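Missing here: one protein chain of the complex. Every other protein chain is in place.
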Amino acid sequence: MNKICPSLEEALADIPDGASIMIGGFGDAGVPFQMIDALVAQGAKDLTIISNNAGTGEEGIAALIKRDRVKKIVCSFPRQANSKAFDERYLSGKLVLDLVPQGNLAERIRAAGVGIGAFFTPTAYGTLLADGKETREIDGRNYVLEYPISADYAFIKAHRGDALGNLVYRKTARNFGPVMATAAKCTIAQVSEVVAVGDLDPETVVTPGIFVKRVVEVKADGARA
Amino acid sequence: MNKICPSLEEALADIPDGASIMIGGFGDAGVPFQMIDALVAQGAKDLTIISNNAGTGEEGIAALIKRDRVKKIVCSFPRQANSKAFDERYLSGKLVLDLVPQGNLAERIRAAGVGIGAFFTPTAYGTLLADGKETREIDGRNYVLEYPISADYAFIKAHRGDALGNLVYRKTARNFGPVMATAAKCTIAQVSEVVAVGDLDPETVVTPGIFVKRVVEVKADGARA
Amino acid sequence: MSDTIQLLTRQQVAARVAADIPDGSYANLGIGAPTDVADCLPAGVTIILHTENGLLGMGPKPPAGEEDIDLMNAGKQYVTALPGASYFHHADSFAMMRGGHLDYCVLGAYQVSATGDLANWHTGAKDAIPAVGGAMDLAIGAKSVFVMMDLLTKKGVCKLVQRCSSPLTGVGCVKRVYTDHATFDITPAGVVAYDLVPGLTFEALETLCGFPLLRKS
Partner (left out) sequence: MSDTIQLLTRQQVAARVAADIPDGSYANLGIGAPTDVADCLPAGVTIILHTENGLLGMGPKPPAGEEDIDLMNAGKQYVTALPGASYFHHADSFAMMRGGHLDYCVLGAYQVSATGDLANWHTGAKDAIPAVGGAMDLAIGAKSVFVMMDLLTKKGVCKLVQRCSSPLTGVGCVKRVYTDHATFDITPAGVVAYDLVPGLTFEALETLCGFPLLRKS
């Protein structure tokens, strides 16, 4: 069993137009920038992107949006100081936004990974973001019924990985990676370092290899660590 | 902030009759035997115990049951080669059993810890253990609605712990510990070794201290590791 | 009349909030003004800070040159991790919040209603680009939700209202509101006003709010 891919190009070769892709990261931490660059080069379009943010500046998800490759984005926080690519297309109606509270986003992604059909969450009860959704009072508290979010691919950035797909992360760059890894048909991990099988302490593996299909080593560069 | 308790006796002093108590462990691994011994000595009765098993031989949960301290047990696998204390009381109707499939048990305990009001699970659909429960078809699959399981106390065994309540576990003794820690009003951890705050690598902490109220060092003995 | 009284600065409001968070608490300080609360925590007390992007035991910002791109808070500012910290993924992090394990969270607000409804994510403007982040999870998550805000907008409109006109973040979730004019407890009996700045009368404050307030008993 060897999940190591020699290049990002090869790892992303089979992504078709219309794919749904989860992309890890919060702010710049844990964003697999190089994998997104490779997706820009690969050319797939009509994508649905599931991520916490919608990209800023010219990099990452913003680079995909700027080239009009994204038809829909599912995220919690698209508006940022420099989210111009998103802002323009959202306001002109060219890009569909499904806005999901951050905790619901994480929990709905997890639900897809663990086989839960739907769950009652307290978040967003009584707000615009629960409009039209099923609600229920349970033990005196009000809940909204939310459904799983899955994807065809997950792009995640981890610190170290091995040929079996086991991953460990670094500090707050962990964020959405471990839950997204469980919820996609094909999870591709960009790791700063590939290590030998057996080098990761089994007690400290965060993402067990069963959730990962491909691992690509992308050495940390200064700017993007 | 110092959550270290000098003795099990002190850590368990406030447990009243009628308390619900989660007890970690699967087989003998991760069972906080010494804490259960201390509970036997403490004397609380009419307890509801939530655990994977119902004890075997004369030790652990079996010791509580044998002294008729337990009125109800929520578990997945009570019947074992040597579960005599449980068997007798169950068959005579002295002990109420709530049998829960193991995966539902883990997920219902987690749900209590994370504030989920209820969730649709595929496990047990169409079986006796879903009798009378709400069901729903979602995307062509059948699910059963299950509710959270919480408790007044959780007794868990971990490998190392610090004064802030951070815990790491050892091998398959981890089992129910981390989820139970999140689902009880008062989680008490028995650890083989107390270490200084800062000695546990923040990347490898399995149970963050926020979930733990009291930590007691119980040095590993030979028989019970 | 507001002209003649000395309103609290943002730092003074932050200090009031900080003084009400007991030693040994777990807290999440939202993005923006509430971040100042961390700087006002008295020496010698241990308040463990949570940031929802996956860190418990958050410390102050690092010295210049020691920033780590992998170590930031929910406001995307560089931070540090204190001894005894732990990292975890997003679902586990929001579990801490949504499961009711945080003792306090401190949030900013556009409006708070007399029944504790919170509006802090969306101005309600039709062409606004919405963004919610973790606001709705924080609003329902902590045992005590504190709001920290100026009582009036720049145009002089009171942000403590009988009923929010801006889209809600959470229903009946706010327990206490710290402002530059006074502190308000949201109680089943009504809004209790106290700690008014010197020179501000109860009646003047009630006039500013435009609905009846209760005195602290």
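Per-chain numbering from 1; labels A, B and C assigned in written order.
The criterion applied here is as follows: a contact is a pair of C-beta atoms (placed from the backbone, for glycine too) under 8 Å apart; a residue touches a chain by one contact, two chains touch by 3 or more.
Being a predicted model, the structure only gives us computed values, none of them experimental.
Contacts of the undrawn chain with the visible chains, over the full complex, involve A, B. Taking the whole complex into account, chain B touches the unshown chain at residues 26-30, 76-80, 83, 86-87, 90-91, 97, 99-107, 109-110, 121-129, 142, 169-179, 206, 224-225. Residues of chain A that touch the chain left out of view are 1, 110, 112-116, 162-164, 166, 182, 197-198, 200, 202-203, 205, 208-211.
Everything below uses one rule, namely that only the chains that are shown with their structure count from here on.
Chain geometry summary: the mean Cα position of chain B and that of chain C are 35 Å apart.
Chain centres here are Cα means. That of chain A falls 29 Å from that of chain C.
Distance between chain A and chain B, defined via averaged C-alpha coordinates, is recorded as 33 Å. Contact of a single residue of chain B with at least two other chains is seen at positions 114-116, 202-203.
In chain C, 55, 81, 87-88, 91, 94, 98, 140-141 are the positions where the chain touches two or more neighbouring chains simultaneously.
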